[in-house]
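Here the structure is laid out as structure tokens; the discussion comes afterwards.
One protein chain is absent from this view; the other protein chains keep their places.
Letters A and B name the chains as they come in the text, with residue numbers starting at 1 for each one.
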Amino acid sequence: MKVDKKLVEYLANLSRLEFDDTKLDEITDQLKGIIKYVEKLDTLDTKDVEPTAHILPLKNVFREDKITPSIDRDKIFKSSPDSDDGYFIVPKVIEE
Amino acid sequence: MEICDKTIHEIKGMLAKKEILPSEIMKSTLSRMEKTVKFASFIKTFPEEALKYAEEQDSAPLKGALSGIPVAIKDNMCIEGKETTCASHILRGFVAPYTATVVQRLLNEGAIVIGKTNMDEFAMGSSTETSFFGNTLNPWNKDMVPGGSSGGSATSVSLGEAIGSLGSDTGGSIRQPASLCGLVGLKPTYGRVSRYGLVAFASSLDQIGPFAKDVEDAAILLKAISGYDPKDSTSVNTGVPDYTGEMKKEIKGLKIGVPKEYFLKGIDKEVEACVKKAIKELESCGAEIKDISLPHTEYAVATYYIVATAEASSNLARYDGVHYGLREKAGNIIDLYKKTRSAGFGDEVKRRIILGTYVLSSGYYDAYYLKAQKARTLIKEDFSKAFEKVDVILTPTSPTTAWKIGEKTDDPLKMYLSDIYTISANLAGIPAVSVNCGFSGGLPVGLQLQAAHFNEAVLLRSAYAFEQMNDYHKKRAFSGK
Partner (left out) sequence: MEYEIVIGLEVHVQLNTLSKMFCGCSTKFGAEPNTQTCPVCLGLPGVLPVMNEEAIRLTVKTGLAFGCQVSNFCKFDRKNYYYPDLPKNYQISQYDKPLNAGGSVPIRIKGEKKVIKLTRIHLEEDAGKLVHNVCGGSGVDLNRTGLPLMEIVSEPDIQSPDEAYAYLTSLKQGLKYLGVSDCNMEEGSLRCDANISIRPKGVLQLGTKTEIKNLNSFANVKKSLEYEARRQEKALGDGGRIVQETRLWDAVNDKTVSMRSKEEAHDYRYFPEPDLVPVVLDDEYFRKVAGEIPEMPDVRYERFIAEYKLSEYDAGVMTSDRDLADFFEETSKQGVDPKKVANWIMGDFLKEINTAKVGICDVKVKSSDLASLIKLIDKGTISGKIAKDVFAEMFISGKQPEAVIREKGLIQISDEKAIEGVIEGVLKSNSKVVDDYRSGKKSAAGFIVGLVMKASKGKANPKLVNELLKKKLDEL
């Protein structure tokens, strides 16, 4: 799989990051190296092997449908970069 | 020996006999902290608050198993009313409005939190050099790294700034700094300790565990933090044994496996010699040593860096400048995200987000993420098969002792490979402990013991037996100079 600047730019946009050109080159190179290393997994025969998502065989962990107290919103707004009138404020979102 | 250089069990004995007061313990650690500032164990300390609380305990009956014990907490665990930074600029100003389950458990046992410790940013690193607040120094040699990512939690105990501490271990982040700082560091079974309140790096691998000066202290701390938590769906509802009791049982007849794959290229000769010597010592205690094989070991690092970064890329998406933490000015929401995240995260975190995004992205998922999940199955099965034959698996913790600050920062892959011995336990979810097994060039060497799921007791038992054979654990890094 080809790792190049274009791919890194695509990934950066997907993960909402941006890099200047020098950094982009650097990251592309590093990513190439790491990908080359992890591709050693290609040599592994995983036919008929089930993937592991959870290491323990846990299932059906539920909570009862009960209301517990919510948090005082002012406590949250204390750590918020911009809030007013009971809302978190962000620059105008046009869509929707 | 100053109080702060003593162990939890020694101090508990003194408290019980009323030979010391909680405030004296606290004053001892606080005064040590003043002398060791340059090591930069902490991101934030709470000396006044901690002393006040200790003084209140002076006249009160002992509250629990950790009454009056000053503890340090890695700064990726939430404490209500305190900043939680994960050593990242992006969480600037974030004050946690709730307390992590582990911290609450320590508080319930009477422990006193004296500070939040330095770490690699979002626990991504093996040397505590990626912290936004600067790096932490190795207590045995300040030109060296303390290991990571829980470097500050390790150094705080090693230096006597705290009597015990908590770290988190996603790929070795407790065991490796414990090894590099000459401590006992234990990563419990995945699900043994609640992750509620631990800021997630890689959710399927993260686990909280203790740093301690010796095995008994580790057993006391582990007992305090273990157990089911209804707030964590992946914590397991199973009994927590009396670890200090279990620990003291003899190891005669215990089968210890030594996997050949851990002694191949890349291991430092002196490290190997220390570990081999430890094997002999355990054998002399009556343990039966067996050669075993964990054939998929060489795939562990690759598997780990796919699984961990994939989960991290999603876990770290929430740091976007909208609801809390840093926000960079921007005219629209997309720019706000990009500017905030670009300014707020350091290089290593960004690198891993990019890698994690790649392995999950459309068209690459099967080749990387799914493949890694399958490799994980094979690695897990290696261990299951091994534990049919042996009780404990013995390996080095780290291929080398502590390295020079800056030595590996330019080569991410080299840094990743320093976790080669510790990563498998996280992938397999098994418990593992690192104990000091000697010194090389004045730097500690760590021995790693791994056991089957929920069998921390046998780890502690073998580690304790080993500890009785030597006095490495009695050496203190702080010399007063």
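One rule holds in what follows: contacts are C-beta pairs under 8 Å (C-beta built on N, C-alpha and C of every residue); 3 or more make two chains touch, one makes a residue touch a chain.
This is a predicted model, so every value here is computed, not measured.
Taking every chain of the complex into account, the chain not shown here touches A, B.
Within the full complex, the residue among B:57, B:204 or B:244 touching the omitted chain is B:204.
Only one of B:5, B:161 or B:320 touches the absent chain when the whole complex is considered: B:320. Residues 76-78, 84, 86, 91, 94, 96-98, 100, 195-200, 202-204, 230-234, 310-311, 313-314, 317-320, 322-324, 333-334, 337, 357, 360-362, 365, 369 of chain B touch the missing chain (whole complex, contact as defined above).
Mapped onto chain A, the footprint of the missing chain covers residues 13-14, 16, 53-54, 58-71, 73, 76, 82, 84-96.
By our rule, only the chains that are shown with their structure count from here on.
One inter-chain figure worth recording: chain A and chain B are separated by 23 Å, centre to centre, where each centre is the mean of the chain's CA atoms.
The touching residues of chain B, when paired with chain A in their complex, are 93-95, 97-98, 190-191, 204, 230, 233-234, 236, 296, 298-299, 301-303, 305-306, 313, 317, 320-327, 330-334, 336-339, 341-342, 345, 350-351, 353-355, 357-358, 361, 364, 367-368, 370-378, 380, 412-413, 416, 427-429, 453. Touching chain B in their complex are the following residues of chain A: 1, 3, 7-8, 10-12, 14-19, 27, 30-31, 33-35, 37-42, 44, 46, 49-56, 58, 61, 63, 71, 75-76, 78-82, 88, 90-93.
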